[in-house]
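Only one protein chain is missing from this complex, and each of the others stays in its spot.
Which chain is which? They are A, B, C, D and E, in the order written, and residues in each are numbered from 1.
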Amino acid sequence: MSEERVSRLPLPAESELPPDIQELFAANRAKPGFVPNVFRAMSMRPAVLRGFIALYDALMAEAGGLSKAERELIAVAVSAQNHCHYCLVSHGAVLRIRTKDARLADTVAANYRAADLLPRQHAMLDYAVKVTRASAEIGDADHAALRAHGFSDEDIFDITQIAAFFNYSNRAASALGMRPNEEFYTMAR
Amino acid sequence: MSEERVSRLPLPAESELPPDIQELFAANRAKPGFVPNVFRAMSMRPAVLRGFIALYDALMAEAGGLSKAERELIAVAVSAQNHCHYCLVSHGAVLRIRTKDARLADTVAANYRAADLLPRQHAMLDYAVKVTRASAEIGDADHAALRAHGFSDEDIFDITQIAAFFNYSNRAASALGMRPNEEFYTMAR
Amino acid sequence: MSEERVSRLPLPAESELPPDIQELFAANRAKPGFVPNVFRAMSMRPAVLRGFIALYDALMAEAGGLSKAERELIAVAVSAQNHCHYCLVSHGAVLRIRTKDARLADTVAANYRAADLLPRQHAMLDYAVKVTRASAEIGDADHAALRAHGFSDEDIFDITQIAAFFNYSNRAASALGMRPNEEFYTMAR
Amino acid sequence: MSEERVSRLPLPAESELPPDIQELFAANRAKPGFVPNVFRAMSMRPAVLRGFIALYDALMAEAGGLSKAERELIAVAVSAQNHCHYCLVSHGAVLRIRTKDARLADTVAANYRAADLLPRQHAMLDYAVKVTRASAEIGDADHAALRAHGFSDEDIFDITQIAAFFNYSNRAASALGMRPNEEFYTMAR
Amino acid sequence: MSEERVSRLPLPAESELPPDIQELFAANRAKPGFVPNVFRAMSMRPAVLRGFIALYDALMAEAGGLSKAERELIAVAVSAQNHCHYCLVSHGAVLRIRTKDARLADTVAANYRAADLLPRQHAMLDYAVKVTRASAEIGDADHAALRAHGFSDEDIFDITQIAAFFNYSNRAASALGMRPNEEFYTMAR
Partner (left out) sequence: MSEERVSRLPLPAESELPPDIQELFAANRAKPGFVPNVFRAMSMRPAVLRGFIALYDALMAEAGGLSKAERELIAVAVSAQNHCHYCLVSHGAVLRIRTKDARLADTVAANYRAADLLPRQHAMLDYAVKVTRASAEIGDADHAALRAHGFSDEDIFDITQIAAFFNYSNRAASALGMRPNEEFYTMAR
């Protein structure tokens, strides 16, 4: 694997990275067993990587009304809109882990509208896709539609932020040409 | 101002925010003199706000080959593509400050292609707009075009990340209905 | 200013223009104090300029159910859809004059949906944007929606014509590379 | 014919129209033998109709480097992009008259790229379609491409204006629901 | 005619085609009097031509709840969306034959929404256009809308298949540069 291209840009020598980034890599090699290529690709700018992880963890790992699987549903549905190779493969893997349902994960990657999800989850993804395609057109009625499915203000905040965030990470990954680690393809299949 | 709507969602009581967020607000009231509404709107989730600021500062305030004005050019050009009210008004203000050229800032907000910029800056914004509209189609040739204008690997990383980041913040701001502080409209005019 | 580029095409010598066009220029130098560059750029074809002004005046300066400010709202909202530099700057200025509200004008230029407008004005701009983006899909229901806000047949005619007209002037201005006079940027700020 | 709907809006009584509009209608009844419905639909606002005709005549009937058939090629190619029923039928008829080639006219209405035109005419229509779809992206290179086919500054002005103008008339006709006179369908077939 | 280009690719010698294809051509020369160029263009691959005809006949010539004219309405409305020269000219001809109404056929080719059709036919074409533009977004509600107009399950199957099929034939014809036979232009006018 080590000789595989991680992104379109060269990687800094790992030994010259700041200690906290080296520790991050070591922790990832312990679990899940490899350093996700997004971390390696972003290590060119350690401060950016730190900010990325802080924001990502706040959005995907914090407590709240959305389950971790629901957060991954948003990640995959948005990544499908943006045709992001890295994110579809890596978050497809995480969605398989969270749902233990590879068929569901593959369906959301293809077209979330065809997936057997709860009505509230369909509404959540319809909104996430509108955030992706036409955020300037979102209005109070879109939030009311989410509230009608029982989503709280905090949930709406989280759905919006997660959908918006993957519009960042999708674009960064595709434009930098990040390639998913081999492990992601087979994880939880 | 206090009675003005900051976003579509209710705000947490400022007195109940974590101490570091309260300090952030106090520091902003000292300089620039007000708390940007994006901070207030995001204070509903302090961890998200902290991650947002960490990533934002890493992208916009760090040293590197891009000037601060060039980073703001990307912010405004991308925000124009996404028709983001909050970001066009607030980063339009910052671009006026950075360039001391309100005409230039207003031109980039309307159509960056009409602005009197350096060829390398036009190439940078062409790329940033492609990151915005068609990131899945970016290839090695797009990076080569940037290199032909003298941009380094680190510059390409930064342009990509900044362009991608505003596709996040634009969507979050528009979908949550964030409204720019009154001060932004007149700053540096 | 005289050495600034007015458009991508060369200008005819002013002294060789037909007398009525020379008078038009003189009248504009008296008030508002300068010749809008759209007139100078179009003086290459005096008959086209005359037709343009006749149609423009009929749409923007005639009496009717729409206020002059409302006509400018349409002009700016449509110009934002088309990213027209000349029209956003020049009609942004006129909208500031008509409304005495620079914040409102800047908001409409960014995203009219975020502006504090009357419901009838939002409906008017929703329709104007549909005229811009998908005129072939407009049907009786779109007119009924306007009537529900109290717009008369004549108002609907005017809204349609104004929205359609700026799809002409936006395209002519952008494609010919017209540049706004410096005065427009600061007028009524 | 008199009972046929002319547009979505009611028509003013012809006897109450200003004398010059009544004369215009009389002249059209003499030749070509009927009043084009666009005139009737726009007679609700005589000043708008006058401006429309002044601009239209300046663009379509003035002398210059473009033949009348070439002006109609632009009209039809742009109207096809905008799926404008009124303009495709009426200017399709005029194009048949100008070219005496119904196959050519029908081909341009379907897809101008498939028509047997001169290379300079293909370049002209490529540009007209870019004016239609992406005017904000037009730059000096687009004009240079026209010049390479021998088009003068005046020609470029005229092509731009005609293409832009039909983006107005297409939108006005479609949004107002104008219906072509029966005569247009069979004229010059 | 024989020297006219049929498509962008060379044609096989007719004498070397398999006997059934030669018979097909002979039958077409008997009636309607010429070999449609789509058959000649596809004779490069006889098996593909056979499959194309089998599928086409099953969709357009079989019995069912849709009239033959309604099937042609779908063909023309979809072909207009895809700007397919060959299909607009050839199926425009067939629609004239089926409806004996050249105005109607020309209107559908320009913009079916402007045509005087039954409400059920408008609903049918709205659906066919959604199949064309956004098939991944079609859901149960779209089928319910068709059922509300009295369409049966079999009708929905047929409308879907015909709309989808012309998205194939439009693309094949345009990409291969197929040119309509001269006869199609004037048939039933």
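Everything that follows uses one rule, which is that a contact is a pair of C-beta atoms (placed from the backbone, for glycine too) under 8 Å apart; a residue touches a chain by one contact, two chains touch by 3 or more.
Keep in mind that what you see is a predicted model, and the values were worked out from it rather than measured.
Counted over the whole complex, the shown chains touched by the missing one are A, B, D, E. Of the options E:27, E:48 or E:118, the residue whose C-beta touches the omitted chain is E:48. For the chain missing from the display, the contacting residue among A:45, A:143 or A:179 is A:179, taking the whole complex into account. Touching residues on chain A toward the chain that is not drawn are 80, 83-85, 88-89, 102-103, 106-107, 109-111, 114, 174, 177, 179, 182, 185-186, 189. Counting the whole complex, the residues of chain E in touch with the unshown chain are 8-10, 44-45, 47-48, 50-52, 54-59, 62, 82-85, 130-132, 135-136, 138-140, 142-143, 153-154, 156-158, 160-161, 163-165, 167-172, 174-177. Residues 111, 113 of chain D touch the missing chain (whole complex, contact as defined above).
FYI, only the chains that are shown with their structure count from here on.
Here the chain-to-chain distance from chain A to chain E, counted in touching steps, is 1.
Fitting chain A to chain D on C-alpha positions gives a rotation angle of 180 degrees, to the nearest 5. Note: the chain lying farthest from chain B is E, by mean C-alpha position. Taking each chain's centre as the average of its CA atoms, chain B and chain C sit 29 Å apart. Residues of chain C in contact with two or more other chains: 83-85, 111, 136, 139, 174, 177. Because contacts link the chains in a way that matches no line, ring, star or complete pattern, their graph is best described as other.
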